[in-house]
Each structure stands twice: as structure tokens, then as C-alpha cells.
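Have a look at the structure below before the remarks.
The complex appears here minus one protein chain, its other protein chains still in place.
And then chain A:
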Amino acid sequence: MGKIELVGVEKAFGNVHVIRNVHLQVEDGEFVVFVGPSGCGKSTLLRLIAGLEDTTGGKILIDGTDVSDTPPAKRGLSMVFQSYALYPHMSVRSNIGFGLRMAGMPKEERNRKVEAAAQVLNLTPYLDRRPGQLSGGQRQRVAIGRAIVREPKAFLFDEPLSNLDAALRVNMRLEIARLQDTLGTTAIYVTHDQIEAMTLADKIVVLSAGQIEQVGSPLELYDHPANLFVAGFIGSPKMNFVTGQAAAARGAATIGVRPEHIAGSRTDGEWAGTVTVAEHVGSDTFLYVAVPGIGDITMRAVGEFALKPGESVYLTPDPDRIHRFDAEGQAMLAAR
């Protein structure tokens, strides 16, 4: 079991409130991703759950028990750090087995468990090496091995992939997804990368300035962002926001439309503009268009759309895919 509940969790460093009144439920076996810009408090929230920081208010429950004052090791969670945080003077075997050793497990049993974990992570040939002799991806796998071998109630991942290069990151992302699926262990994963969030999560928690902006499945957040912040944060390239006349015409203070929900044409359409930059990446074409009276709009066309900077283009947003926000930036329900 690994059900985690946050009830009104607060954290302040002196007068600085980094986490404000956070309520959240993480179900057993769920993969939850905390996402948000840097400094939004997502890592702090994870460290509060881990017990590496003390809360200044509220309660943290694991399987119904209040663990707010329980030391990290007694919470039954394991953590994978951004920097891997391996013990440099120990072999891979001792690194993975350190937690079991601290728990007083006999050596044979410990070895058996370490070897089983190494098998799962393809680390068997490296068991007697030191972390310094491994590549970045292998080190990351050792860190994950150290987390799974203790059979925790939940895994906590603190931006585990940000030190890896792009290709390796995609591979490790798949590995983590597969591993969590096989083990069925609850996972909380912190990242600032919304692609990682979208691909890994059962449930995404978007944080900003120490508060939860929205909780939902990846597609819920994509299709129904609760406010301007979430709308702008989820999706790449970013959603276009238009204020003024065009928004007022739709009864909103701001309207938002994603680049992929704008149709482009050389001949006619709702907004006439001029291409400023055109990015042709083969599978897609990204056009950055200056539209008088509207602003700069990004549009994405599938495949090749042969337009050059300086040429004029007509854009038509998909009326069913327009998001409307009120003056406070909150999403307005019901289209038009």
C-alpha cells in the first residue's frame, strides 16, 4: 500500500512562504507528477513528503497515518535525487544494499535482493564497480536500484533525468514508466519538463508560487486548463493568448488557442498576418505570425507548409478549441 495524503501542508522559511495550504491525494499505485516553473516549490513539496524538510503547518498522511513528525527512513519511502547522490566510496553493490544494511538485513538476503534489483536494471556486470567508473545513465540506474531494493511504499523522484543528455533522457523515461508499471508502486515525480510530465503521469499536479494550480490527467490539463497559468504551462509550443477586441467578441477577457488548433491558409481566414519566422522541421512547420490588432501568434501545421518570412498568411482558430478566461485569469465554462 502507498496512499499519500497532504492536508493543508504549509512550509515557510522565516517569512518566506514556499508552500501554501496544499491539499492533495495520491492513490496507491498512482504515478503523480509535480510540474511547475523553477522556484514554484515542487521540490520542497517532495522533500516535505520525504521528511527531509519539516512542515510548518498541516499534515502528511501515508496510508492514513500522520507522518509529519516521523523521520525520513521510518516513512517507508525512497528517493531518487537529481544528482544521483551515490556513495562514491562504495561499490554499486554496497550502494544499492546500503538501506538494507542500515535496516539490519543479513548479508545473504541482502545480496540476493541487490542482485535481483541489478538484474531488473541491467546492472549485473557493474556490481563491483564504483560509481565513478560508470556513465551517467548507469549511475542513474544505480540510484533507481537503491530506491527499488527497499520495496518502499512510494518512490520519490526529484528531477531524476535532468542531468542526462536528450537521447538518454527519453530512454530512461521509458524505463521508469515501465518499471513503475511492473512494480505497481506509487510514484511522485518532480520535473520542470512538461513533456516528461505529460508522458509519465497518471495525474499531473501543476504548481506555481507554492500553490496547486490544477490537478488532473495529462489530457484534462491539455483540454481544460483551469486558468491562464496552466494553459500557458502545459503544451508546446505555448498556447497563444489574445486580449482586447478579439477576446471581448467572445465574451472573455482573454482567449487562448493552441498553435496546433489554428488553421493556416494563403488565401482567406479570420486573422490576416505576416510570417516573421518559419521553422521547418519536416514533420511539422511552426510559423510565427504577426497579426495586426491581435499580436504575435504561433501556429503549427502538420507536415510541410512552404511559407517564408515576409509572406502573408491567414489564420483561423478552431472555434471548438478556443479557451476563454475571465479578468482573473480563470477558465470560463461553456464555449461562447
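FYI, a residue touches a chain if its C-beta (ideal position, glycine included) is under 8 Å from a C-beta of that chain, and two chains touch if they have at least 3 such contacts; residues count from 1.
Definition applied: contacts and distances are computed from a predicted model.
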item: Chain left out of the displayed complex - its UniProt protein name, from "histidine kinase", "Penicillin amidase", "DNA metabolism protein" or "Sorbitol/mannitol transport system permease protein"; value: "Sorbitol/mannitol transport system permease protein"
item: Omitted-chain contact residue, chosen from A:64, A:88 or A:132; value: A:88
item: Residue, one of A:52, A:253 or A:332, that touches the chain absent here; value: A:52
item: Sites on chain A contacted by the missing partner chain, in the whole complex; value: 50, 52, 71-74, 77-79, 81-83, 85-89, 98-99, 102-103, 146, 150
